[in-house]
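The structure under discussion appears below in the form of structure tokens.
As you look at this complex, bear in mind that one protein chain is not there, while each of the others sits in place.
Order of writing sets the chain letters: A and B. Residues in each chain are counted from 1.
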Amino acid sequence: MKTIFYLIRKEFIQIFRDKFLSRAIFGMPVVQMLILVPALTFEINNIDLCVVDMDMSSESRQLVSTLQGSEFFLLKHTTFSDEEADKMLHSGSCDMVLQILPGFGRDIIREGGQKLMVKVNAINASSAQLSWAYMRAVLHDYNAELIADNMLLFRPPQLSVIETETRFWYNPQLNYKYYMLPGILVILVTAIGLLLAGLNVVREKETGTIEQLNVTPIRKYQFITAKLVPFLLIGLVDLAFGLALGMIVFSVPMNGSIAMLFLYASLYLAAVLGLALFLSTMSSTQQQYLFIVFFVWMVFILMSGIFTPAESMPGWAQKFNLINPVAYFMRVIRMIMLKGSGFSDVLPDLRGILLIAVATISLAIWRYRKTV
Amino acid sequence: MKRFLGFVKKEFIHIFRDVRTLVILFGIPAAQILIFGYAVRTDIKNAGIAILDNSKDEISTALVSKLEASDFFIVKANLESGKQIDKSFRSGDIKAALVFENNFGEKLLHEHRAGIQIIADGSEPNVANLVSNYTKAIINDYMLELNKTSAGTGILIEPEVKMYYNPNLESRYMFVPGVITIILVLICALMTSVTITREKEFGTMEVLLVSPLKPIQIILGKVAPYVVLSLIDVIIILFLSWMVFDIPIKGSLALLMLESMLYICLGLSLGIMISTMSKTMQQAMFISVVGLALPTIILSGFIFPVDYMPGFYRYLSMIIPPTWFVTIVKNIMIKGAGFSFVWKETIILLVMTLAFIMISTLKFKKRLE
Partner (left out) sequence: MNGEKVIEVSNLVKKFGSFVANDNISFDVYRGEIFGFLGANGAGKTTALRILSGLSKPSSGDVKVAGYDIYRNAENVKKHIGYMCQKFSLYEDLTVAENIMLYGGIYGLAKKVIENKTDELLESMNFTAFRKSIIGDLPLGMRQKLAFAVAILHEPEIVFLDEPTGGVDPITRRQFWEMIYKASSDDITVFVTTHYMDEAEYCDRVSIMSEGHIVAIDSPAGLKEKYSASSVQDVFVKIARPDKNKKT
């Protein structure tokens, strides 16, 4: 319909004439990619470690030097005093204390077992868990070395060893940026949908220009389409821009089909824009809208699995995620980019986001009234 | 004085009449607490794994059952060939595939050496790490059991671990300070700056300025309701965390409230400062969100461990107020620290507040000229 064409034209003129907006549109991908990506990381290295060596045997010293050589730990201090180490932990000078109890070296070949104590500052649970995991990994390697060295002294036939070899696919270096960057792209695209588009509509309400349109014969669907289309296009352009930046600057892989990604992104944007329109009908001022959107956005993003595994969430949270569009895109973008998932892999999520898009846009159309 | 009180009253009515914003203001902390407390898990639970058992003997089967028995894993697929691994990862359900070599059980008993390959989906690095570590741990346990029966354990090092301050590794302990900080930033800085700038934009500020009210009274009157709102929110947050999650306040509640009051003043002075720098509400919103709220979430340390960020960010984190406040709250709540422990950070916050107030006053005066 020609009316839609005229309306869309007006939208684009307004958007690009607004200096602030046009700068935001091109600035956001740059800022998010270059500033947020390096910052948002759970990757930990150089864990501040304090060792209390009460044993001082050759075995304990070997253990300490293994730890020194490890890239995970930064051996900050070795001491004889348990108290001193505890003080360091309490004050935050170190994050982890490894206590080697007397008799470690002597008993190790005979009994092994509980002669080591690890104390972790666990206020940040996820870092604590990872640090603990790394410590175990180092101990495991040390253990293997010991076994190899002592094979002859030992009663070999009786000891059965299961050897494990670990491989990480799709991201062998476990580069955290490969994981976070798609997540940030999702945030970028969502911001355009919820924030920019929604504020735009509420502004028309607040200044009253929407009434001038309500008086004309334009139909609801024309108005809504004219609001959706420009921001959908801008969202896709920003996605492309951010993606390109990510690939160039961080060498993030793009193993799947770009077409698939953009198809999915379009559906996702439609869902989010529908939601923005729906929420805008419930706000009369921009400030109100900002708060409603912040609330909704925060809930959706936290639940989406952006930095914690969504599958580990309790049952009710997983059910909630069935209607959480961010959760869908978060999953799909990582699947496509990092694992090269294809159409059949993504199909169930495709159906889901389509349903949500239809639902939100219908809600928006239903609530938008030309006559009050 | 009467005039001032009348003005304050008007501001209160203004805010409390806007039910929608109020609901959101109390809803945000409540929702955050619920989500962080109940939903967000940093650990893995029921992670899907696939088994490629090339041996299918007693021992391999027993090991698989042991894996399945744990809370961490659910065996979602039994694969027949290595080619299926990629497909199972790509459909997203599987976090790791365990490959048992041929004649696993036999090799273990007679050659005393058998291999398992753990192939983890590296696209989620932390999950991958946890999955591989837990798997190894379970395999290790199994090895211990096996070897016990053949007299002679020996050199299987199993350290004991103590998780300090948070023995059950509850991720919730971290987030309460963060939730308080973010809600205070939202109310004190964002809302205040927007509400003051709004008067500027619509021209009603001029009207206020020519009234008998002194500028300082106008500002104080405008921010007074937000002080009340913030305090109510802090209390709600602490109460909810205590009631729903048993998160204790090991230290002094009075100290905590005082520090919160200080941070509220800081937030307000920031909000006022932002309003002197913005001509439109859009600008004020943008500065508050991008310049304040975002860094608070990212750099204050309540979700992302700042210590492990690149140097520039660590530096940045140290010069933004929320980081210090989060530290204070953390220490008081979780470590039970007293004033003697947090005085340094308190002084820093005080200095920052005074600085912002000074800057706002200077800018405001300039504007009046």
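To be clear about the criterion, a residue touches a chain if its C-beta (ideal position, glycine included) is under 8 Å from a C-beta of that chain, and two chains touch if they have at least 3 such contacts.
This structure is a prediction, so every number in the text was calculated from the model and none was measured.
Participant: Could you run through the displayed chains and say which ones the absent chain touches?
Facilitator: Taken over the complete structure, the missing chain's partners among displayed chains are A.
Participant: Return the single residue from A:Lys87, A:Arg106, A:Arg219 or A:Arg351 that touches the missing chain.
Facilitator: Considering all chains, including the one not shown, the answer is A:Arg219.
Participant: Which of A:Thr3, A:Ser57 or A:Ser257 touches the chain that is not shown?
Facilitator: A:Thr3
Participant: Just to verify: which one of A:Pro172, A:Gly208 or A:Gly315 makes contact with the chain not shown?
Facilitator: Of these options, the touching residue for the absent chain is A:Gly208.
Participant: Even though one chain is hidden, which residues of subunit A still touch it in the full complex?
Facilitator: 2-3, 5-7, 9-10, 13-14, 17-18, 207-209, 211-219, 370-372
One rule holds in what follows: only the chains that are shown with their structure count from here on.
Participant: For subunit A versus subunit B, what separation do you get between their C-alpha means, in angstrom?
Facilitator: Those two chain centres are 13 Å apart.
Participant: Show me the residue ranges of subunit A that touch subunit B in the complex, using the header's touch definition.
Facilitator: 20, 24, 36, 38-46, 48, 89-90, 95, 98, 108-114, 116-130, 132-133, 135-137, 139-140, 142-143, 146-147, 150, 154-172, 174-176, 178-179, 199, 282-283, 286-288, 290-292, 294-295, 298-299, 302-303, 307-309, 311-314, 317, 331, 334-335, 338-342, 345
Participant: Under the stated contact criterion, what part of subunit B meets subunit A in this complex?
Facilitator: Contact set of subunit B toward subunit A: 18, 20-21, 24-25, 27-28, 31-32, 35-36, 38-48, 86, 89-92, 95, 108-109, 112-130, 132-133, 135-137, 139-140, 142-143, 146-147, 150-167, 169-171, 173-174, 186, 191, 194-195, 198, 281-283, 285-286, 298-299, 301, 303-305, 307-310, 313, 330, 334-335.
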